[in-house]
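A single protein chain has been removed from this complex, and every other one stays in its place.
So, chain A:
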């Protein structure tokens, strides 16, 4: 596992950067590199910075022309507005965040509970046409959501799952199970089957052997996989906007998008809501960053 993303991902072309180093000399190259990276960082991070600034400016300063980069008065009112309605009580946005937590959390939990045992089975047992089955499972992810959302909308209307959290949970689970199976199969393959064999000779059943001996070794992999699934469900927009409409069901992405489009747009609120929305994903990704790299590079590691 001691392999970096670079090593795992970059193929031939990446090495092409070396010859110019000799022409420029080490010093000049370093300066150029830093300059380029700085430009790139500014371009990439400016919107984020602007979003953060906007979220803590008073409305007056938000609309000021020319725009104020510094010297504005800092306020946390927008963040308060995200959670508290103008007349007191809970805001619609805070309900949307709660919906997102429920939908993303439950669908990720379901996908993990269904996908991990399936991955274990595909890794350990000889299954007829295993490769075809695995490819079929993956192929369900080939279709972009926009393509399938109309038929799903029609089907959901028949069974009353439109504007229903359960509907979103099911569709997100369906999208995350294939991903979980694929990613977890890699992690299960890494755990020698002999631990389970030994456990069965000790007197455990096959399922006990999996539960007591293999599963604990899979936990880092499960965490990484679950974070990916969580990020997908948390960020998902297309299904959410088509399949839900009421404030009590809606998840955060369509709710935040809904803030834009009226006659006046409260940019401070949009910025604050976006930051609150982005934070959990960043925190989770940070917590499991080591395993994320492991998960991403899994295919590249041969023992």
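Going forward, a residue touches a chain if its C-beta (ideal position, glycine included) is under 8 Å from a C-beta of that chain, and two chains touch if they have at least 3 such contacts; residues count from 1.
Basically, contacts and distances are computed from a predicted model.
For the chain of the complex excluded from view, the name given in UniProt is "ABC transporter permease" [choices: "ABC transporter permease", "Thiamine pyrophosphate enzyme TPP-binding domain-containing protein", "Chemotaxis protein CheA" or "Ger(X)C family spore germination protein"]. Considering the whole complex, the residue from A:83, A:182, A:204 or A:232 that touches the absent chain is A:204. When the omitted chain is restored, the residue from A:28, A:160 or A:192 that touches it is A:192. Checked against the full complex, the one of A:79, A:213 or A:234 touching the unshown chain is A:213. The chain not shown here touches chain A at positions 192, 194-195, 197-206, 208, 213, 216-217.
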